[in-house]
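This structure is in structure tokens; I'll ask about it shortly.
Note that one protein chain of the assembly has been removed; the remaining protein chains are unaltered in position.
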Amino acid sequence: MATMTMVKALNAGLRRALAADPKVLLAGEDIGNLGGVFRVTEGLKAEFGGDRVIDTPLAESGIVGTSLGMALGGYRPVVEIQFDGFVFPATNQILTQVARLYHRSHGRLNVPMVIRLPFGGGIGAIEHHSESPEAYFAHTPGLKVVSCSTPSDAYWMIQQAIASPDPVVFFEPKRRYHERGEVDLDATPMPLHQARVVKQGKDATVLCWGAMVRPCVEAAIVAAEEGKDLEVIDLRTISPLDDDTILTSVAKTGRAVVVHEAMGTAGIGAEIAARIQERCFYALQAPVLRVTGYDMPCPPNRAEADFLPDLDRVLDAVDRSLAY
Amino acid sequence: MYEFKLPDPGEGLLEAEIVSWKVAVGDKVEVNDILLEIETAKSLVELPSPYGGTVLAVLVGEGDLVDVGTPIIRIGDPSEVPDGTTATMPDDGTPSAAVSGAVSEPSPVSPASAAEAPVSGSVQDSRGEPVDPEAPMAMLVGYGAKPGAVARRARKRGAAMATPETDQVHESYDTDRPVSRPIDDVAPLHRVEAAPSGETLPPPGQPTGAGESPRPPLAKPPVRRVARDLGVDLTTITGTGPGGLITHEDVIAAASGARLDDRPGVDQRVALRGVRREMFKTMTASLNVPQATAWVEVDVTGTVDLLATLRDRREFHGLRVSPLLIVAKAACLAIARNPEINSSFDEAREEIVIRGDVNLGIAAATPRGLIVPNIKRANRMGLRELAEALNQMVDLAKQGKAQPADFANGSFTITNVGVFGIDAGTPIMNPGEAAILCVGTVVRRPWVVTRDGEEQVEPCSVCTLALTFDHRLVDGETGSKFLADVAAILADPGLALLF
Partner (left out) sequence: MAADFVQLLDPAGNRVDHPDFSYDGTDADIAASLRDMVLTRRFDAEATALQRKGELGLWPPSLGQEAAQVGSAKAARLTDQIVPSYREHGVAWVRGIDPLALLGAFRGSGMIDYDSRASRFHLYSWVIGAHLLTAVGMGMALQRDGLVGEDVADGAAVITYFGDGATSQGDVNEAFVFAASYGAPVVFFCQNNQWAISEPIALQSKIPLYRRAAGFGFPGVRVDGNDVLACEAVARWALDRARRGEGPTLIEAYTYRMGAHTTSDDPTKYRHNEELDAWRAKDPIERVKAYLLGSGAIDQRWLDELASESDAFAEKLRAGCVALPEPDLAEWWDRVYAETPAALLAQRDDYLAYRASFEEA
């Protein structure tokens, strides 16, 4: 058992993957000599060499496209996109090539690639550095989308993502990068595409992932003091969603609140709400509510506290749900 | 005196180690002089002074690991007391609270992270140990959250909690408001069906009272399922929940209303909705009409025989053939002879309108209540055509699929209480018409017949017809003559040839 920050956990997970399989390689801007702008890849170039920890020219599309080529050449690339908002030059390569090759090739060509994205706000950053673009990728068949919320999940999920035969877009909540947690380095991890019930409860289900897990857990603590028993689920996997865990929970509680930083309209919460009402309709005591970023580009960061979901907004939604 | 708090030097850092102080208590510093060097997760950073003045206190030591936001140094005038009695934030251009970094986070560093849960639904704490579901709070600490360390912001009394949005739905169902509203204004929660939903609109030309149309019943999905499973019609229930919400208990009470119970009887309240409401209104309206009723008992043996013959005929195969068909035909024929029966009153012009055709209304009992659709121009139909139209009309009515046009413009109505085994009644007229004919059940009765000049009593098939008519439009003679004509045809269908 070790206590480490999420950055160190990712570092350890990447190190283990690089050590276990000589075909694994990392590619991204500033990941080699600098160790990454968040230091996630610190020390890895020194240990595994510049052929396997590749500093790339400044071109996201080029990074993803050439990594795809390396994947087809038998390697398992782990691409780092430096910030969420800079993934967009690469979306052409991701959506038209990485996501589709398996389909295009009648199942002959798989793309065992991981694309790592630090995402989310709450760090006082400038434009393009606080985005939550999960929905664009979840909407794309052929891509798997996951997000860790703790150092332990970070450590295990990055290894599982690298081992996956499918391309995985791996969202790392940068706001949680420097928070510490315990990591059991020898445990048997839960499956990658499974949600975790963080807290059991019977009055309402709160569904979240990434940086939002913590405020939801805090909301559950405060709610308990008010006599409300919330069930909190860390979704972990956005595509595919763990329908079993979600629907079993909502069938039990009858109420659901989805929390995500990304804009509400056409976001992941909308998909979850659709599934819940389709398949748990007769169990619902209230409509599925969503607590999300508002439908605007991320505002100036000194207005961010009002924009991002927080404990008060989560509890406001819980109260509204319970009022039905 | 100014107090400088450790800022976040690089996008989301939570803490830093104090590496070395470049100043000491008593030193004079100017703005931007380097105060200290810190080490973060990313790099070594020198921090410049936001203030000019004398160093009054150094609050953290070299080697300390300090959270972002912790006061680290105080600078001010040498005469000031350096232990915090002066306000820390004078507002003459001193830095505001360090904002970059943690956004409304509580004290960020805490043992964090729950480990894996091998089975979804079961709960582990941060070390992967299963947690007693009775004591869930302990493991939440693993997510960086400390019980008691966070609280919600106080809300004002009566802070509006959003009420259920059902009002919007009802707005969109009001039929007396124009439909052409911008889509953005109303969140449509229901698909608007092209086919009628089962609630019939009031016939045009009828006063619709205050112009309100019925609200769809309010019930949550689980309640709806229970209602469906128990066969309870939600439109017949008045909800006892807030805003008229139908509760689970309401449904159970409605379903068990018919069961024998040794609990005391519970009053059931039935809201006036839909068809029932319409019936209420039309019956009330007909109170204004002076109505008289005449009746006659008829030996309908001839009709019964005719029906048997018709049933055997090829052109009637697949059609329901009943006494009602013969009554309907007889009524049309009799109307031709007694046209005032088929009239209405034009109040505006104070004229009696004798209708050109017979739009024959058939009163039908349906699960939703009494409705009266009519067969247009029934007088122009042959017997077979009329039989078909009757069949169709009755089927549509039972399925709730009759269209508004079917209820419009009736001119004469037949009501059949015979299906309930009732001999006769005093029917109440359909407003806008001049008469209504009530047909009773066909029973076997002792009847006086004449055989070979001798009177005998024989069992015969007998049926009672009753005609209620608007005595302003139809006098007793006309009404009686009409009734007699119908009776004659029923007694001896061959006499129809005379009409």
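Letters A and B mark the chains as written, and numbering starts fresh at 1 in each.
The criterion applied here is as follows: a residue touches a chain if its C-beta (ideal position, glycine included) is under 8 Å from a C-beta of that chain, and two chains touch if they have at least 3 such contacts.
Just so it is clear, the model here is predicted, and its values are computed rather than measured.
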Residue of A:61, A:97, A:110 or A:285 in touch with the missing chain, whole complex considered: A:61
Given B:31, B:308, B:419 or B:498, the one touching the chain that is not displayed: B:31
Touch criterion as defined above, residue of B:11, B:250, B:406 or B:433 at the omitted chain: B:11
Hidden-chain contact residue, picked from the options A:125, A:143, A:162 or A:311: A:125
Where the unshown chain meets subunit B, residue by residue: 4-5, 7-11, 31-32, 42-48, 50, 93-100, 153-156, 159-160, 162, 182, 184-185
Where the unshown chain meets subunit A, residue by residue: 29-30, 32-35, 37, 55-59, 61-62, 85-86, 88-89, 123-129, 294-297, 299-304, 306-307, 312-313, 316
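Going forward, only the chains that are shown with their structure count from here on.
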Subunit A-subunit B separation of Cα centroids, rounded to whole Å: 40
Complex contact set, residues of subunit A against subunit B: 1, 3, 5, 7, 37-39, 121-125, 129, 149-153, 156, 174-175, 177-184, 187-190, 194-201, 213-214, 217-222, 224, 242, 244-245, 248-249, 254, 281-286, 301-302, 304-305, 308, 310-312, 315-316, 319-320, 323-324
Contact footprint of subunit A on subunit B as seen in their complex: 8, 11-15, 41-42, 99-106, 108-118, 120-123, 126-128, 133, 136-137, 139-140, 142-145, 147, 150-153, 161-164, 220-222, 224-225
